[in-house]
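Of the protein chains in this complex, all but one are displayed in their positions.
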Amino acid sequence: MTLLRRLPAYIAIWAWVAFTVAAILWVVMSAFKSKREVLRSGLKPPAELRWENFETAWTIGRLGEFFSNSVVIVCLSVLLILVVSTPAAYVLSRAKFRGRESLTNLFVIGMGIPIPMLFIPIFGILAWLRLSDSLTGLTIVFVAISIPFTVYLLTGFFASLPSELEAASLLDGCSDFQTFRYVMLPMAMPGVATAAILNFIWLWNEYQLSLVILNSPENRTLPLGLYSLQNAMQYTSDWPGLFAGVTIVIIPTILVYAVLSEKMISGMTMGAVK
Amino acid sequence: MIGKRLIGLFVTPALAIYLCFFLIPTGFTFYFSLFDWSGFGTEAQFIGFDNYRRLWNDPTFWLSFRNTLALLFVGGFFVFVLAFLYTILINSGIWGKKLFRLVFFLPNVVSVVALSAMWAYIYNPRYGLLNTSLKAVGLDEMGRTLWTSPDNIFWAMLAALVWVFTGFFLILLLAGVDKIPPDMYEAADLEGANLWHKFWYITVPMIWDVMTISFVIWIINAVKMFEFPFAFGFLQVPQQLYTLGIYLYIMGFGQRDPIYQLGYATAIGVVMLVLAFSLIVLVRRLMRRDQLEF
Partner (left out) sequence: MSDIKLSGLSLIATLMAGTAFAETEITYWSFWNEPEPQAQVLKALMDEYSAANPDVTFNVVWNGRQNQTTVRNALAGGTSIDLMDADMDGLNGGLVGQGAAIALDDLVASDSPDGGTVGEAIYPALLANAELNGSVGQLPYAFYTYQIFYNAAQMRDAGVSATPATWAEYMDAMKAVQASGVNAIAVESDIAFYNINWFNYLLARIAGPDFVLKAAEDKTGETWRDPAVRQALELEAALWADGLIPEESKGYQWPAGQQTLAFGETATELVGSWLPIELADQVDEGFEWGAMNFPMVEGGKGDVNDTIIYAVSFAIPDGAEDADAAQDFIRFALSKSAQQKMADDALIGVANASVEWADVISDSREAVANATSLLSENLGLKVAYADYSSNIYEAMHNKVFLGQISIDEFVDGMVEQTKGYWENR
């Protein structure tokens, strides 16, 4: 009975899942095909597994070298984003002071700024600080562009936390800092985790700004490597090579996501709804 | 009571980095929207609001503007209807929830160029997955549709985009729904509520905050939408796919054509900023509610 009632739900979900899995499989499968096969053989499996496509993508795309750059820069950026944004969001949502609303809006404006507008000025500033073409420079910029959304997200989050505990803690003689550190921050951790994961996903895939800021090959991030590989493959019609590069990049991403998604879900669940 | 010192201490680092490396630099380019400037050398000519007057009379700008609005509202409509629908379905107590969640999210981790290549294969008039499947089930007439002809290509792109973004927002909404205490639904069941009632009177109010954040994320993404339609155009983005973000890029940064009108491009950026900001404020106004206690 219940199974029958749920049948439409299963069909609708499986239709979507089947399509998506077929789509991703097509990408992965195409990575094993020959250049002649790739656009002609459709959903048919490759005639033989051409691992050399992966070798091509790996060696000429130098994806291995760029992987660690990406890990370091994205992790460091996310950490810094949280360190500066969380306290700011706390104050903006729970303190009472003049101009709080305008200050919040000042942060919100940043969410609407199109990134290409930052290209020219940021180059000048980083050059002036002697930080152009450096991972430090890119990290600072990553932090700066992520602050608006993170502050916005966490402000909403802190606002939804109950105020009783905060009041009680203050009555108990805790300082405002202690209240934040030992009472409010632990309650906000799920929201912080959400912010971390969203920022991680976005920064992990960022390439426009990276392309402008980083020049030296040894500084490149993974999306830059993939971007360059994609272009090269596209101009030489090496679609299997392109798909091999994409496959190399998505597999670890999927694994990381599969592990992290648990954390993220718990974060979101405790966060946005009290 | 949060003291003045803590307020200063907590806000200053974020504000300083944000101002120095994002807001002020961008503000500096806004200033250039008042100039006729190529971006090369220093010869910029002050022309007041002429760039904005030009925008007003520029058919390509209005085309990009219309496309952006279509993407924002039509795309948004489908993204959220599907995301809500699948949230309910996946949450209706079926087996394999975690797996589904993962699969729905997958398109978000694949590079857009690969996705575009895949969709080009799906839409190919002759070998494409879509048309061959339609013909296989006897829909010959429909199986001859040219999905990526100039009249259809925007909607074809939008369909692909909805497929990507539905998964993203599904994850957010699902997370909100997960937190609703199951006994609320059980109580509703006892009172004979149907699926719609439960959705409207329990789910929606309980995930209100998640919805607000989701809408805001969608607005930011949709107004600035660049990468996906850009990649969908491969070598050259056809005008049918222009969004404000793409037009800004074409005018200021040159793709195939040495246009390099940075001042003009910046004016487009200002329009995008105003659009995004006013929509965000509007959504926050509309969705503000008194704190509900449960």
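For reference, chains read A and B in written order, and residue numbers begin at 1 within each chain.
The rule is simple: contacts are C-beta pairs under 8 Å (C-beta built on N, C-alpha and C of every residue); 3 or more make two chains touch, one makes a residue touch a chain.
Note that the structure is predicted; figures quoted are calculated from it, not measured.
With respect to the full assembly, the chain omitted from this view is in touch with A, B. Only one of the listed residues, B:Gly76, B:Pro107, B:Gly233 or B:Gly269, touches the absent chain: B:Gly233.
Listed residues A:Thr20, A:Ser146, A:Ser228 or A:Thr247: the one in touch with the omitted chain is A:Ser228.
The residue from B:Ala120, B:Leu134, B:Ala159 or B:Met287 that touches the chain not shown here is B:Ala120.
Mapped onto chain A, contacts with the missing chain fall at residues 34-36, 39-40, 60-61, 119-120, 122-128, 132, 211-212, 215-217, 227-229, 231-233, 235-238. Mapped onto chain B, the interface with the missing chain covers residues 38-41, 43, 53-54, 57-60, 120, 123-126, 145-153, 233-236, 238-239, 250-251, 253-254, 256-261.
Keep in mind that, in the parts below, only the chains that are shown with their structure count from here on.
Remark: chain A and chain B have CA centroids separated by 15 Å (rounded to whole angstrom). Across the interface of their complex, chain A is touched by residues 1-4, 6-7, 9-11, 13-15, 17-18, 20-23, 25-26, 28-30, 39, 85-86, 89-90, 92-94, 98, 100-111, 113-114, 117-118, 121-122, 127, 129, 132, 163, 167, 171-172, 174-176, 178-180, 206-207, 209-210, 212-213, 216-217, 220, 223-224, 226, 234-235, 244-245, 248-249, 252-253, 262, 265-266, 269, 272-277, 280-281, 291 of chain B.
Those residues of chain A that touch chain B in the shared complex are 6, 9-10, 12-13, 16-17, 19-21, 23-24, 26-27, 39-40, 42-43, 83-85, 87-88, 90-92, 94-97, 103, 105-122, 125, 140-141, 143-145, 147-149, 151-153, 156, 160, 170, 176-177, 180, 201, 205, 223, 226, 230, 234, 239, 242-243, 246, 249-250, 253-254, 257-258, 261, 264-265, 267-270, 272-273.
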